[in-house]
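Below: one structure, written as structure tokens.
Complex shown without one protein chain; remaining protein chains in place.
Labels run A and B following the written order; every chain starts at residue 1.
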Amino acid sequence: MDWIVEVYNYRVVAQFIPEFTRGIAATIWISLLSLIMALIIGTFVAIMRLSANPVLWRIAAGYVQAIRSTPLLIQIYVIYFSIPALPLLDRRLDELEGGIIALGLNAGAYMSEIIRAGIESVSRGQVEGAQSVGMTYMQRMRYVVLPQAFANVVPPLLGQTSVLIKDSSLVSFIGVFELFGAGLVVLSDRLMPNEAFMTVAFCYLVIYWVMLMFSNFAQRRLGGARR
Amino acid sequence: MNEIKILEAVMPFLLEGLWMTFKISLITILCGSVLGFVVGILRMVGGWAISTTLGLYIHALRGTPFLVHLYIIYFVLPTTGISWLQLEAFPAAVIALSLYTSTYVAEIVRAAIEAVPRGQSEAARSTGMTYLQSMWYIVLPQALKLMIPPMGGIYVIIIKGTSIVSVIGIAELVRAGEHATQRHPKELMLIYGMTALLYFAYCYPVLRLARWAETKFGSVRLPS
Partner (left out) sequence: MASKTPIVVVKDVCKTFKIPGRPPIHALRNVTNHVNKGEVLVVIGPSGSGKSTFLRALNGLEPVDSGSITIDDVELTAPKTDLNKLRQGVGMVFQHFNLFEHKTALENITMPQMVVLKRSKDEADEIGNKLLDRVGIGDRGDNYPSELSGGQQQRVAIARSLAMTPKVMLFDEATSALDPETVGGVLDLMKELAADGTTMVVVTHEMGFAREAGDRVTFMDEGEIVEDGTPNAVFDNPQHERTKLFLSQII
């Protein structure tokens, strides 16, 4: 068994289990908070983009374009380094808050596009069917449009969440400790890049696999009755 | 006024960084597309073993952050002791980005081939063409058209991805921005804002072009 230790010293990795565990927990926690933020932003921005009001529409479109046309890393830097300049806060944002806000704003733009497409994918005929039996606007939204949009939207939103989880590794650039940061600790403590990053890669793959299973499950549950 | 002076001072460095970003992204879209195209086609026409292996390749790259790919290629591969795996920063960055890009391209190749109506290949087969002939002469030419618009989206993903290779010391735009902030530590916001603007100036026209191409050629969805 010695050759394995040569390539991948699992005994060293075992010593760092607490770091990796904390790293995974932090990655999940950061992703979860950013996800909640992204869903709220995404829903509002989607509704703004579908609105007939040109001001709302333009603000939303501009936001989405700005996010889509710049790298997340720069967004993290701008938010982390610029928030102190905002008058609302009398203190600096800490790294974790800055990272989560940047991730949330970033994912929110992509999710707004998914949500908008979901609402638009409900055909005109469905709305007319609901109108023809006398449903009000709110009833049509609640009983006909939104339930169908939801089923269309959940699988791609889960996919975007997988992207968000991977993207969260970038907050290590501003010094937030998470799964990738755990790898950096192993690298700097022991100078063992193999043990550090193969383990990190494996952990991300497990998270990815769980998300994939979850997504397949959701697709089956939501799509069961349709096509 | 002060801001303008600082911008005047840092702009040459930022533009130099942008030039590097431009070079890396251009080399990557070429290498990544070729690799992705080969992977995508082989996955469709290859046997069970080939398509399973390539499926695993795609999943493995899709399931991990690009930052991890970059560290594995730049830090882990040299530990194998094999001489040609001792990569300099620039080739390491291009290889990592190209591998990452290839998974997107491969998915698009597949989606585009599947988007060509079945009737097309059936009609081709009914004239006596072999499977490969029907692919080459009938299906692929039609699929290629569908692949053009999402390639714009992929190009933007690459441009944004190049920002991450700053971490292994490539002097691209983000790195140039970081250097500039070290010289003018009080102007973080200004310098990073300018950096973001330069990325925007590079990416936004590409996205618009992709949108225009989509209305012209039709499209397949870019996988997230």
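One rule holds for everything that comes next: contacts are C-beta pairs under 8 Å (C-beta built on N, C-alpha and C of every residue); 3 or more make two chains touch, one makes a residue touch a chain.
Small disclaimer: the values here were computed from a predicted structure and weren't measured.
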### Summary
Visible partners of the omitted chain are A
#### Entry: Hidden-chain contact residue, picked from the options A:53, A:132 or A:188
A:132
## Note on the structure
Among listed residues A:10, A:143 or A:214, the absent chain is touched only by A:143
### Positions on chain A contacted by the hidden chain, ascending
125-126, 128-136, 139, 143-144, 147-148, 151, 225-227
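Operating definition for what follows: only the chains that are shown with their structure count from here on.
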## Note on the structure
dist(centroid_CA(chain A), centroid_CA(chain B)) in Å evaluates to 20
### Query
Which of the residues in chain A end up touching chain B in this complex?
65-66, 68-75, 77-78, 81-82, 85, 110, 156, 159-160, 162-163, 166-167, 169-170, 172-173, 180, 183, 187, 193-194, 196-198, 200-201, 204-205, 207-209, 212
### Message
Which stretch or stretches of chain B touch chain A in the complex?
### Response
59-60, 62-68, 71-72, 75-76, 79, 156, 159-164, 166-167, 174, 177, 188-189, 192-193, 195-196, 199-200, 203-204, 207, 223-224
